[in-house]
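A single protein chain has been removed from this complex, and every other one stays in its place.
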Amino acid sequence: MIRILVSDAPIDLGEEMRLAGDDGALATFTGTVRADDGVSELMLEHYPGATERALQALAEEATGRWSLSRATIVHRVGAMVPGDRIVFVAAGAAHRQAALDACAFLIDRLKTDAPFWKREQVGGQHRWVERRDSDDASAAKWQH
Amino acid sequence: MIRILVSDAPIDLGEEMRLAGDDGALATFTGTVRADDGVSELMLEHYPGATERALQALAEEATGRWSLSRATIVHRVGAMVPGDRIVFVAAGAAHRQAALDACAFLIDRLKTDAPFWKREQVGGQHRWVERRDSDDASAAKWQH
Amino acid sequence: MAVRILYFAWVREQIGVAEEDVNLPATVETVGALIDWLSARSDRHAEALASRERLRAAVDEAFVPLSAPIAGAREIAIFPPVTGG
Partner (left out) sequence: MAVRILYFAWVREQIGVAEEDVNLPATVETVGALIDWLSARSDRHAEALASRERLRAAVDEAFVPLSAPIAGAREIAIFPPVTGG
């Protein structure tokens, strides 16, 4: 079972944990806006339609590769402030190693495979976040 | 910040997620009783005092090794039925890889380092769960 | 060929529009050729699209390399490397 949600509403972790299920082993990752370097606001732009399609494909790949009972990807878009949750991913499986590996896969690959762009507000200026080489390296380690 | 809880009360995931914090990256693992092979009840025995001490030491090791902002280990004891949550661990860090690695470390090492014993009820019989070699292998991979 | 072009993030900001409908000549056969063709539309286009290695693309919502053919495409998106998660 796959749950994909892209929304400008706050992520409700209690509800997402409930929906993510109780299938023996559940691994989750939650990302939160940090106030690094004086960032006061984060704007998440995305490509409607293509985003959901990319996330669905990613969740399906994880489900097939690790025999997941459930895969969840929730991503917030729009304006956020430090402390707001940006992303929640969850992998439910019968066994712990599958859940842990699939969860790491989902968050690593989400950073390279899904059309989201971050824009940070610092003081009166805004700047688009640059892609980091470490993100490519993290995603690449999941290649067969 | 470390949170250790050993209790016979159900694990409240919403509350635990809230307490686990919002520090950039949060990785969690939740284990649930499965109804494998007709198991109708699981009894978790532990060594009061020594358990909390072992979990505290484990959380401190993870916190030092990955510079965690928060480490959480919640373990249920006593009688449980399939679907009940046995364990919840969480690692909060500034960066995702630290959170993911520390979470995997906590659950792998918890299975070898903390004095818990599982007894399964199947039909009219009960049997003590045997330690699996794979648990030792998973814990051993975290040796320096 | 009538195609809808979408721009995202700083590409969108620099060009000044989020999307535009264009009529492509048949000689424009790849995403890369499309980028060259779009660059001629205005100074803003030229500037936004100047640095090829900073651009990525999707054809009909699927990520593709800049060398990908665009025959039959209805929607082509051009954007910077993604930074979600």
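Letters A, B and C mark the chains in the order given here, with residues in each chain numbered from 1 onward.
Everything that follows uses one rule, which is that contacts are C-beta pairs under 8 Å (C-beta built on N, C-alpha and C of every residue); 3 or more make two chains touch, one makes a residue touch a chain.
Everything numeric in this text was worked out from a predicted model, so none of it was measured.
In terms of the touch definition stated at the top, the absent chain reaches B within the entire complex. Shown as candidates are B:Ile11, B:Ala25 or B:Leu44; the residue that touches the absent chain is B:Leu44. Annotation for chain B: contacts to the undisplayed chain at residues 31, 44-47, 49-50, 53-54, 75, 86-87, 107, 110-119, 128-131, 135.
Just so it is clear, only the chains that are shown with their structure count from here on.
Taken together, the touching pairs link the chains end to end in a line with two free ends. The centroid of the Cα atoms in chain A and the matching centroid in chain B are 24 Å apart. Separation between the centroids of chain B and chain C, computed from CA atoms only, is 49 Å.
Shared interface positions of chain B, i.e. residues touching 2 or more other chains, are given as 96.
Along chain C, residues 85 each make contact with two or more other chains.
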